[in-house]
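Missing here: one protein chain of the complex. Every other protein chain is in place.
For chain A:
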């Protein structure tokens, strides 16, 4: 039995620490619940903080500090997604109701996608009839993945979505990843057609989509016509590598942008895709990515 053939079981004593903020890498400081944030009285209390009896501002969640002038808030590292109008999200249909789909978007409540806020196949523009209501399942059924934009936020925090633009709609073959929403950097563009030949959607809600077939970029049908043909091995390897790279970055709390993902992908080429599952390799990739990101800022 050679070495590669063995199944290796690790020990907790030898666990690799994936946290990069211990060194002086310029990572932000994490606050823990109850920790003192600020003792000066002239600050305003923002989200994720509270004032104790001695008028000291303390963190109520675990996360990083955000300061806007006098307003101090602590942004939690791991929390459910709080929607804002205009966010790009990736979600999964969980339920069909009258005139609407319920969508899991990693927020506290399921979001709603109204039948009137989707493009019908073929781009037909008309009032939705009762007949459309009965054939809703033909467009989107339970389990289907969609990409959408937040149209409205209701008072209880639940979201109303729309897929009125052609780039939104049903997603085809690929991999869905779940990362903490705080790791997704808000940018103008969340759709990326990477040069390596994958399409990447970094949803603001922490759901990341790696699309396997580039031929599907023509989305004039809103993704309703699905390509279920076999994906070439080369694309498959790329998706697997991309998946493991993104998970490695997320584990080390590095913000996900197209740049950081591409850097990680470049740095990972010395490992095979399955080696990236090992914590040592993942940490190495995350470290190298962070170094390159640091160089870019300088």
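In this section, a residue touches a chain if its C-beta (ideal position, glycine included) is under 8 Å from a C-beta of that chain, and two chains touch if they have at least 3 such contacts; residues count from 1.
One rule holds in what follows: contacts and distances are computed from a predicted model.
This complex has a chain not shown, and the name its UniProt record holds, of "Coatomer subunit epsilon", "Ribosomal RNA-processing protein 42", "F-box/LRR-repeat protein 4" or "Actin-like protein ARP6", is "Ribosomal RNA-processing protein 42".
Between the chain not shown and the residues A:171, A:184 or A:250, the one that touches is A:171. The chain omitted from view is touched by exactly one of A:45, A:75 or A:92, namely A:92. In the full complex, chain A touches the omitted chain through residues 1, 5-13, 15, 92, 94, 142-145, 171-176, 212, 226, 228, 230-231, 233, 236-237, 239-241, 243-244, 272-274, 276-279.
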